[in-house]
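With one protein chain held back, the other chains of the complex are shown just where they sit.
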Amino acid sequence: MEKISGLKFHKKRNVAIVGAGMTLWRRRLLETGRELSYLAVKQALEEAGLTLDDVEAVVMGSAPDAFDGVHIKGDYLLDGAGGSDRPYVRVFVGGGTAVFAPIAGYWHVASGLFDVVLVVCEEKMSSVHPHAQTAFRNIWDPILERPLKPNLTWIFAMEMRRYMEVNKVKHEDIALVAVKNKKNALDHPCAQLPGRITVEDVLKSEPIALPVRRLDISPPSDGAAALVMVAEHLARHLTDEPVWVTGVGWCLDTTWWTNRDLYFPRYVAEAARMAYKMAHITDPRKQIDVVEPYDPFDYKELHHLEGLGLAKKGEAPILTREGVTERDGDLPVCPSGGLLGVGNPISAAMGVKACEIYWQLAYRAGKRQVKKEVTTGLCQAWGDLMQIGTVMIMSNKRP
Amino acid sequence: MMEKTTDPTKLRHWEGKIEAYWVYTSGKAGDYFFKRLKEEGKFTAAKCRKCGKVYFPPRIYCERDFEETEFIDVSGEGEVRSFTIARLDPYERELPKPQIYALIHIYGTDGSLIHLLGEVEPENVKIGMKVRPVLKPKEEREGRITDILYFKPA
Partner (left out) sequence: MMASSAPSSAPRAVKKMDWLRACPPYAPGTYVREEDIRGEKVTFIEDRPDLRYSWTAGQAISRFLNGLKEGKIYGVKCNKCRRIMVPPRVFCELCYKPIDEWVELKDTGTVLTFSISYVGPDAEPLPEPVIPAVIEVDGASPGMGILHILGEVKPEDVYIGMRVKAVWKDEKEREGAITDIKYWKPLEMRR
């Protein structure tokens, strides 16, 4: 699939991230969506040393209106996101929004149109009843799939089984990812489900849709996260440690998911190829120091590591077993605790993906900071009906 | 090239519902506002510490400056900024009695509230008319906007 090779990547200027913030993540929070956006933005602006007057445009990323239960959710959240009286746009690609919203913020600044852009993501999954899964009922084709009364976990279970079958991977190896991420989340102040569990706990937990069990899944959460992106000349004024965005990529695959072979995420590989080309990375395994792939399920971390080219097909479980992906390993993966440990508020997962890579590269992750020296980090998100891969590469070296 | 179906009886529809219901929490500011309305029958607004703009219904932040706000009391009296008279319900059936919806500017704030007007005939409603809220009796209040039954001419 060489279609993407023709891209020219004309950009007007470099973009840096200078601040990030996130709220507590829990199954249910008292605050409304607007209040959550406000709390995250306030923290991000404090870190960047800016006020709302300095912000020129706002990008909001928020997943289906059906969760919050307010149509045209982007406009509803506007005043809490700081969007009053300034250019404001909402982007949405399902779970991929976690990294797609910063990519959209990147466009705003790299094109030369704006100097300071605020990127906000918010999600309130607790409003919909009887369960967050009810909103997901509408993701299925109404004629060919909904009459069979499917639950969204079916697709992931089928993808997991295909992955396990083709790559000959056992559930025990996949469960190691859940153990690692929940342990990493103990050091995150916003975490919803941190804890020390064992592989046996995962294998004995309640079956949801085999092979997926309860401890293999990330919980639905309420939460918000925010990032501040500025142009090159301003980054110097604001901080000694800006983190530069060096590569972005995004790619979608067809909705006819039953016509695809699920064991390898082709769309993630394409998005990664686009980002690597832009960032001049030829050997990802050696040149990327820390990575936050999207991990709503434990097998997804392995699936995405292979899609990103950081492990050969079938090699990711071996890396996990050998401890390479721990915080003190050679390629730390999900040092924040990821979605399995901290929570999964769909688009607001930006807080443990893009924001975490930023904090790691700025050496501000506190107890979560990885042991090795870091220069280049990668965050990736995935969403819809297993369709979208979004990738962003950041670096703390001056481009 | 495939020929198109032109016989309308051959084209199919699929009917369905989206079954979900929502439970919305009122938020930090909303919770404070509704609890006060329910327990004490008092109205709360929020004043920005920096620019002094007063928000009604209250919020925890000022959307202009992103500064915090402080809660202040207001009487709840106001004047009609605009109104409309509804004679049909959401399903286009005739209502037994026409309902008057009004945009009511609350005195002492920079905000307005949408609510019903009561104890007044539709032809007597004028823009600028002063109104006062009528609350449900304390035992019946639930902590929702419907705890205000309607606004009546002061």
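To keep things simple, chains are lettered A and B as they appear, and every chain counts its residues starting from 1.
Just so it is clear, a residue touches a chain if its C-beta (ideal position, glycine included) is under 8 Å from a C-beta of that chain, and two chains touch if they have at least 3 such contacts.
Computed from a prediction, not measured in an experiment: that's the story for all the values here.
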item	value
Where the missing chain makes contact, among the chains that are shown	A, B
Among A:111, A:198 or A:254, the residue in touch with the chain that has been omitted	A:254
Residue of A:53, A:172 or A:200 in touch with the missing chain, whole complex considered	A:53
Residue touching the undisplayed chain, where the options are A:111, A:133 or A:198	A:133
Selected from A:116, A:279 or A:392 as touching the chain missing from the view	A:116
For chain A, the residues touching the chain missing from this view	19-31, 36, 39-40, 42-43, 47-51, 53-54, 56, 69, 115-116, 130-134, 137, 142-145, 147-151, 153-154, 157-159, 161-162, 165, 189-190, 206-212, 222-223, 231, 233-234, 237-241, 254, 256, 258-262, 351, 355, 359, 362, 364-367
Residue ranges of chain B at the interface with the undisplayed chain	1-2, 4-5, 10-18, 21-26, 28, 30-31, 34-35, 38, 142-144
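Throughout what follows, only the chains that are shown with their structure count from here on.
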item	value
Approximate Å spacing (C-alpha centroids) for the pair chain A, chain B	36
Chain A - residues contacting chain B, complex	28-32, 34-35, 38, 41-42, 45, 51-53, 66, 69, 79-80, 82, 84-85, 126-130, 134-135, 137-138, 142-143, 146
Touching residues (chain side chain B, partner chain A) in the complex	14, 16, 18-31, 59-61, 63-66
